[in-house]
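Only one protein chain is missing from this complex, and each of the others stays in its spot.
Coming up: subunit A.
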Amino acid sequence: MSERKPAGSNEEKVPLGQKLLDQPFLLLVAGIVVMLAFYTLWGLAEILSLRPAPLP
């Protein structure tokens, strides 16, 4: 279930992408920020900027 590694891989430089993916709290913050920015706060701004409809 794991990827095969060549001999001597312990000394291999870990790629930047892998380093980022190994940071669960970074992913947590990114997930929360993206959702809050695009869905929640933008959505709130849309609703709160609605002008009241004139009553007939």
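Just so we're on the same page, contacts are C-beta pairs under 8 Å (C-beta built on N, C-alpha and C of every residue); 3 or more make two chains touch, one makes a residue touch a chain; residues count from 1.
We adopt the following convention: contacts and distances are computed from a predicted model.
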item	value
Among "NADH-quinone oxidoreductase subunit", "ATP-binding cassette domain-containing protein", "Cbb3-type cytochrome c oxidase subunit I" or "ABC transporter permease subunit", UniProt-listed name of the chain not shown	"Cbb3-type cytochrome c oxidase subunit I"
Touch residues of subunit A, complete complex, unshown partner	1-4, 17-18, 21-22, 24-25, 27-28, 30-32, 34-35, 38-40, 42-44, 46-47, 50
